[in-house]
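Note that one protein chain of the assembly has been removed; the remaining protein chains are unaltered in position.
For subunit A:
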């Protein structure tokens, strides 16, 4: 160990003894002044290069080292470059060494000073021996220094000037191993900054040459270079796979490794890892013959490599063990995890036993106490989870992962969160999301934002019932509102707006109104509530305690404590409320009046414009301005996914997962697409029978899925509804919508019959399940799903209503099970309740039929007789917006022509099927049928009266075109839609031969 210059030692000592930062700074400043003085020659005789020629070699080295030290301590050093250059140019190694060290630390690539030493660097790089031979110094000392400093101070000019020299040095026969190592990494550094300096295909054979070097240090560096190059353009280096497999085989299978490269008895783990990382760039290497330029590789060679690689990975997997030495254990597990990563990249093309083995190991790792291994287990399992078919085995570990979610170490918690996110699917979404929400309460600030974002994405992705999604986001707001970004609540608005099906909009409006009711609630909740009530508040305005006026009062209590952005949203909502409800106007007007003087320009402008709108524009224009927003464009990528990507980078397992649409999302997308398509098809007067809108209609006879239930999916293969009975079923369902009894479903095994009668808001529906097969049916169950808009009382044959799948009743041959439903409607709706019929045959075959009960809105209609004038007045008042629904249906080609007799049938559909009162006076020609009815609900308003919805319908025929136009106008959009749907299916049914 060579001794240090005394002056430098003293200086370091002084700084160490400094009692405070100030004292240290003072000492540094003093030293800087001294060095500056030393570098300025007395009498001003500066050498050509700006240095002081009077300095001795010892002094120059000492002062430059001091500068370096000062720089290392974090102080700015902006002089002395000339002296550094003198040292770099020196012929003495000791001076060169200091010079290059200082150069690397003090200069950056874009420093103009670099150019002045360029020729020196080049000379050192290309001249293998220094002039100083007497000390038996390594002949490559100068080369090494030059390479090292190029790697350290990279700049564009330096790359331009030197890359070819570096490349030549790397492959030169005369280069020592030491120079090769440094040249390889130096070239890697150049390639990272400018990928084009190396031409891959021509360079690959030269890398192959390097890979045959016996020196493991050279191999280690060469592999870093190769990995860097190949990650830029993998194809160019695919031909090198055999070399890499060969080296790996030597290390792993033969343990052939020089002693000094054994690290705690493991053959160079660093090299093994680099080799495995390189192989990960070729996910198909196990199934594909590598493209090889020279064609020497035969299929047999390739097969041999695949076998060898498989046995290498297999050996790593099975022979890694925990050892007493933590260093050995770490080194071995480092290699093991890299091998598992390789198995993950192979995916399903890799051998099953390796994948299973990896899964088993990871399952063990995520439950060990050792935190590093557990962390890596969680991390790697999340990668494995992306593979097809791995979901089930990973889900088994859910409980274990949840334990890590509560770990004291945030690094572990993050990984656990990530893995839960990745393993989440439709089956376990509710459980995982609930767990995460529960944990959010306890989670510290560092991880909350990440959790909130992930929960929001999961809830959206896997909601089989979007109401659950809305509830979840509300919970997030109430637990951790500060971390719910605008992007998250904007997404709620988007989704609710884009899903008019079902009662999502009304549900959201009602839920948010309740959420905003307390005096103290998070501002984000106020924002969503304000926006949603502005859009969909009218849907709930008839519910007790939710009138427009009450909506206003609940929102307005937050006004004083809200920020300007929130007030801006509130202002728009007030305008909409005032437009809809007379009684709100006097409440809103003073708010607007005050806001005209608001310091916030946006609010000032909104208030002024809304306040004067009524005078300035026609009522239609005002209506137009305050209309609900149109559906949002369905972006492929939600803003939330973008956020996740920004945070975690493109490669993270979570990002990949988030980008892949879930089954629930696909279904929702398909539904809206189908709805759009159905409208188009009808407009294009498509064939009525085959693919009419009924297929995608919410009143379809088949239940589309399973809102809000978790049923076990995986047990055995289930027999569903055979395709061929679907058209008949659809017809039977349509028929039952307007008739008191009939068959809902029939196949060779089972017949389901329905009898129904309705009085006002109440109905009594009997369902009969007849066994048509020759053997009894076991575990027979009928599951009627609860829906919000119906209060249902159920009675049935013993066991029929069991929830447990081992329960159920037995239906003997030629007998029936019976189900009696007493329903009361409480709110408008436009779909039909789902009923699943599940049973097992004697052979153990599991049948499951998702059906829908024909309990539709029109069942609860009560005919109303209206004078023509009254009808027209109401008709006009309900025009426009979503209170109106219209659709055209064309009769099939073989349908009877539309004549007066046909119109009587239509009239019967309206009066008997839809239960509307015919309004004769409104139909001057035989080609229209108008009717009125009241939709009765059992819900009470504040005065204790039942809430009812007035409904009007009009069917207009165009005999020439053979088409009908159905228009419905009601006080409630869902009613309009429901009546229209039933009318359409009935007309279609009547026209089919």
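FYI, a contact is a pair of C-beta atoms (placed from the backbone, for glycine too) under 8 Å apart; a residue touches a chain by one contact, two chains touch by 3 or more; residues count from 1.
Just so we're on the same page, contacts and distances are computed from a predicted model.
Novice: As a check of understanding, state which of "Ribosomal RNA-processing protein 43", "AP complex subunit sigma", "DNA-directed RNA polymerase III subunit RPC3" or "GPI-anchor transamidase component GPAA1" is the UniProt name of the chain not shown.
Specialist: Going by its UniProt entry, the chain not pictured is "AP complex subunit sigma".
Novice: For the full complex, which residue in A:268, A:524, A:797 or A:858 touches the chain that was left out?
Specialist: Touching the chain that is not displayed is residue A:268.
Novice: Which of A:28, A:55 or A:68 touches the chain that is not shown?
Specialist: Within the whole complex, the residue contacting the unshown chain is A:68.
Novice: Specify the residue from the set A:119, A:168, A:327 or A:958 that touches the hidden chain.
Specialist: A:327
Novice: Which of these, A:48, A:260 or A:388, touches the one chain of the complex that we don't see?
Specialist: A:260
Novice: Thinking of the whole complex, not just what is shown, which of A:79, A:93 or A:468 touches the missing chain?
Specialist: A:93
Novice: Of A:7, A:200, A:351 or A:371, which one is in contact with the hidden chain?
Specialist: From the options A:7, A:200, A:351 or A:371, the contact with the absent chain belongs to A:371.
Novice: What does the interface between subunit A and the hidden chain look like in terms of residue numbers?
Specialist: So the residues of subunit A touching the missing chain come out as 1-2, 4, 9, 12-13, 16, 65, 68-69, 72-74, 76, 93-94, 97-98, 101, 108, 132, 135-138, 141, 148, 151, 178, 181-182, 185-186, 188-189, 216-217, 220-221, 224, 258, 260-261, 263, 268-271, 273, 277, 327, 330-331, 333-334, 337-338, 371-372, 374-376, 408-409, 411-412, 414, 648-649, 651-652.
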